[in-house]
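Complex shown without one protein chain; remaining protein chains in place.
Note that the chains are named A, B and C in the order they appear, and that numbering of residues resets to 1 at the start of each chain.
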Amino acid sequence: MDLRFSKEENAFRQKLRDFFRAEIPASIRTKVMENRHLQKEELVKSHKILHGKGLAVPHWPAAWGGANWTPMQQYIYTEELQYNGVPQPLPFNVSMCGPVIIAFGTDEQKRRFLPRMAALDDWWCQGFSEPGAGSDLAGLKTTAVRQGDHYVVNGQKTWTTSAQYANWIFCLCRTDPSAKKQLGISFILIDMNTPGITVRPIQTIDGGREVNEVFFDEVKVPVENLVGQEHRGWDCAKFLLGNERSGIARVGYSKQRVQRIKELASQVMAGDRPLLQDERFREKVAAVEVELKALEMTQMRVLSEERHSRDNKPNPASSILKIKGSEIQQATTALLLEVAGPLALPYRADEDEHEFGANEPAEDLAWAAPAAPGYFNYRKVSIYGGSNEIQRNIIAKAVLGF
Amino acid sequence: MDLRFSKEENAFRQKLRDFFRAEIPASIRTKVMENRHLQKEELVKSHKILHGKGLAVPHWPAAWGGANWTPMQQYIYTEELQYNGVPQPLPFNVSMCGPVIIAFGTDEQKRRFLPRMAALDDWWCQGFSEPGAGSDLAGLKTTAVRQGDHYVVNGQKTWTTSAQYANWIFCLCRTDPSAKKQLGISFILIDMNTPGITVRPIQTIDGGREVNEVFFDEVKVPVENLVGQEHRGWDCAKFLLGNERSGIARVGYSKQRVQRIKELASQVMAGDRPLLQDERFREKVAAVEVELKALEMTQMRVLSEERHSRDNKPNPASSILKIKGSEIQQATTALLLEVAGPLALPYRADEDEHEFGANEPAEDLAWAAPAAPGYFNYRKVSIYGGSNEIQRNIIAKAVLGF
Amino acid sequence: MDFDLNDEQRQLKESIDRLLLDRYGDLNQRLGYLKRPNGYADELWQQYAELGLLGIPFAEEHGGLGQGLTETMIVAEAFGRALVVEPYFATVILSGGALRHAGNAALLAELVPPLVAGKLTLALAHQERQARYDLADTATTARADGRGGYTLEGEKCVVLGGASADQLIVTARASGARRDRSGVGLFLLDAKANGVTRRDYPTQDGFRAADIGLSAVRVGPEGVLAGPEKGLEVLERVVDEAIAALAAESVGAMAALHELTVDYLKTRKQFGVPIGSFQVLQHKAVDMFTAVEQARSMAYYATMMAGEDDAGERRRAVAAAKVQIGRSARFVGETAIQLHGGIGMTMEYKAGHYFKRLTMIDMAFGDADHHLRELARAGGLS
Partner (left out) sequence: MDFDLNDEQRQLKESIDRLLLDRYGDLNQRLGYLKRPNGYADELWQQYAELGLLGIPFAEEHGGLGQGLTETMIVAEAFGRALVVEPYFATVILSGGALRHAGNAALLAELVPPLVAGKLTLALAHQERQARYDLADTATTARADGRGGYTLEGEKCVVLGGASADQLIVTARASGARRDRSGVGLFLLDAKANGVTRRDYPTQDGFRAADIGLSAVRVGPEGVLAGPEKGLEVLERVVDEAIAALAAESVGAMAALHELTVDYLKTRKQFGVPIGSFQVLQHKAVDMFTAVEQARSMAYYATMMAGEDDAGERRRAVAAAKVQIGRSARFVGETAIQLHGGIGMTMEYKAGHYFKRLTMIDMAFGDADHHLRELARAGGLS
């Protein structure tokens, strides 16, 4: 048992940190750290810089641009990305659709999609949830009816993040209505420029427009865009959702948030002393730091065990990463809100919207403006990707054997 | 709307307070306030003093010794009892069995039992729970088989508080095994001196011996001890459990505990200042005071509405009194434990047990000795009388209509 | 003790509920009001005037209805249920409170009638960006001109209703250091007076606020609402009453959000059943209910105590209420969104708007932890 990072691991971390800070524009990293919306161009730019160094898809097989890292290296990479405010390589490309194609796709599909996916030459989005299929994903109703060498897709997807930027979408569609639930679903790739697709933005309570509804009306999709076997798309979905345990806790992200909170709270005055000197506040911050350190160690334990368990059976502890990770992320947004105090009240319209047509609050209070929207917006992290209630159901069944 | 106590109500309160402090021995009240075990003699003495002034069963009909108080007066009485460390008149007599006999009993039963019950000439205990029937009380198995003018009772009851002191027990027994669950249960009064009854004490984790198992082996009970109709005992049970909403929150009790905690914490030093000066600790105390004040106001609202709603349909808010009341009582035991700190570690055997045969910790640390046992013992308040999980089920159904 | 409404109070409640059901029943009506020039519906303001809502707290001798905090609580709770955006809080509760407690007979006689008639809106400009929740912290200066008037210099921020208000009540320091308790006065000035600049913007919860610049703004003797010797005392009284009103508004919003959530749990189907059939979600809804009822109890308590003359007792009681309101609102708001899932995160659905309003009420005049700290410092409740 050796519970410290090795010299090699620390060097690996330093190398990445230096690169991120030197090569990814500070303007982009600052926006991430201040929890402000990024423009598409900024995300593409950052992604391509990483890709240029082979840092966009390190977890992929070497043949497709992977780096053959250990799980620990993969974790260090993810933590450093998050800690330094580097936007994650587009997860729909590199963590969701890519791995599915690598695991289930044909050589033709791999050649056609993976390189452009890794380079973010194609922007992918996810067509899973539907108005009637949220926690109960298998209840989805969007149909893909085989007609010769095409599927004809009809239905509606929702909560589709950045669909407005995407030129491709990977969808779960019902190809066999007679089969029940999980059976009869297929994993299909659809070009967003195909006629019959309509994207409608959904404004979230923080004022942002990151999610959308996507409507499919008689959309013709070539059969070769089917991934894996027809009717067996649920296998792909399960594989996709079970993937990527090293980033889900978002430890690096929360570390950066806590540090920023402490910096701001050391400047904001509460009465005659900085807020950070207030016993109650600093103890709340310390309590989050403790939870976060525990989560980090839990994450380490999971990774260290994954090293040998090649059967890819995850450590039971891995199942708590999402729950604790989301709770801690939300706790940091609540702390930032407390730091902002009365200065959190002004609503600062994002670059992309001015519907109130009103003035902006003072520029030098800009740091406080994202505090409340961040708090509101981050309620999502305990909802998406399987709500924390669903996560608890899973643990009760899989780990505790209820 | 007038949210203050009337002058009359305040005078009523003062009169009771003066009486309690003058007439109930300080030795008894101090023991209650310090959460130490009372001897049977002490409980009887206090009860009889109250009874002498008509303060043992004020909520009973005037014909049987009641005082015709308003719900608000009843509440003030209960709060003052609790606040001044006066032992409650034995609840098994005055709040449980008594009201059942008043509501369901024959005149003969009333004449025979109520006066001795009110005077605590008889000590009653409750035979409801069984090893297999806790939350699911209706699952009880103890049988009472009619044989001529007797029932023959066989079975086992458990968690029977102060059975070791009691000379009577009121039991739920299954008289019709063929009927299902709630039906086929009868409410029967049994003389504890009847042959075939065995009482076995259960030691609880705090070291106390307040609860017992009671075994019935071919116990002959005269038929005239049946209360209400045969097989309809569940009506009596529901009536009994639904009774007494004014004391269940135990506001007065918790008020006294909070005050004691503040007194002790102003004497105990933490570093260079009294613990009560520590910001975190005093804020935890204040947080409990806020919850307690809210509970008190909720209690008032319930009572004020009961005044008119003669249909005895309780205010929905009443259903939260038990949950919040128990949480606050437990919070006070945790705070007292924190005050005691390292001095809570010594285990001080109660008057009635010396099994370790060891010395006692120093006498002047006696105040700290009940801190941990009190914390352990009070886990029971969220379990008995319908666990807080059961309470939530009830609210979900009755109030929210799930 | 008696928690029942009398007949007048019940009629008041019913008439408000009727009006708001009509004008706020559909979320899109509210979203429409937000886009109006002032960020609210002027015609509704007139209807409030006709209902007499604007005159509730003012003495009859000044042209008000001479009603009390209980009536204010009834209005605030109804406004919370409907998420009303008209500047009732800024004009009637805050500014009206300042007028009443400063007790300047001349200004009361001059301002209350038009205010009650819906012809005059006001805003209370006390917040400064460095002050956080310290009401005494005032950097804005009031320099006496020797003729009973003052010249104001400084900056105020997030002034509720500041841009649409006809007149402003401004706190400014005539003497002492920035955080001294003495030396702060209340000054009345025309919102368009020379030297007054206003930056208008929406707030997180749909209201409007403004940052206000004061540069050599002249106030005559008639504009001195409360002199430097008593300004803070007046302000603290006003804020305690305002917190009681916010508590009631918060309870209204919480109760409505809880009902909305329970309805959703009963209708939303997943796995072939209403999600309300899952015990975990039922118990969450029960805990929300408990939080709402505890908050309601403390809103009553605040209403009962906000009129208390003993400032210490009043402050402790109001702080305690703010603690409970804030904690209940935090739990009810976050849980409601969680139980709704994605739909709760959208602007098109009412839950999120309740959540945002509840969050901002918690932060107004100090959040739950701030007031817990103050309460504990003052020795607690008992």
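Assume contacts are C-beta pairs under 8 Å (C-beta built on N, C-alpha and C of every residue); 3 or more make two chains touch, one makes a residue touch a chain.
This is a predicted model, so every value here is computed, not measured.
Peer 1: Looking at the whole complex, which of B:Ala26, B:Ala62, B:Leu345 or B:Ala398 touches the chain that is not displayed?
Peer 2: Considering the complete complex, B:Leu345 is the one touching the chain left out.
Peer 1: Decide which residue listed in B:Ala119, B:Val152 or B:Leu337 touches the omitted chain of the complex.
Peer 2: B:Leu337
Peer 1: Hey, which of A:Arg174, A:Lys324, A:Arg348 or A:Lys380 is the one touching the hidden chain?
Peer 2: A:Lys324
Peer 1: Of the residues A:Arg112, A:Lys181, A:Arg209 or A:Arg282, which one touches the chain left out of the display?
Peer 2: Counting the whole complex, the residue in contact with the absent chain is A:Arg282.
Peer 1: Go through chain A and note every residue touching the omitted chain.
Peer 2: Touch with the absent chain occurs at residues 1-6, 9, 72, 255, 258-259, 262, 279, 282-283, 285-287, 289-298, 300-301, 303-305, 308, 316-317, 320, 323-324, 389, 392-393, 395-396, 399-402.
Peer 1: Could you please point out the chain C residues that touch the chain left off the display?
Peer 2: Looking at chain C, the ones touching the missing chain are residues 278-280, 283.
Peer 1: Where does chain B touch the missing chain, residue by residue?
Peer 2: For chain B, the residues touching the absent chain are 129, 132, 134-136, 139, 158-159, 202-205, 207, 211, 268-272, 278, 280-281, 284, 337-338, 341-348, 355-356, 358-362, 365, 372-373, 375-377, 379-380, 382-384, 387-389, 392.
The rule we apply is simple: only the chains that are shown with their structure count from here on.
Peer 1: If you average the Cα atoms of chain A and of chain C to get two centres, how far apart are those centres in Å?
Peer 2: 38
Peer 1: Mark out which residues of chain A touch at least two other chains, giving numbers and ranges.
Peer 2: 280
Peer 1: If I count partner chains per residue in chain C, which residues reach a count of at least 2?
Peer 2: Residues 372-373.
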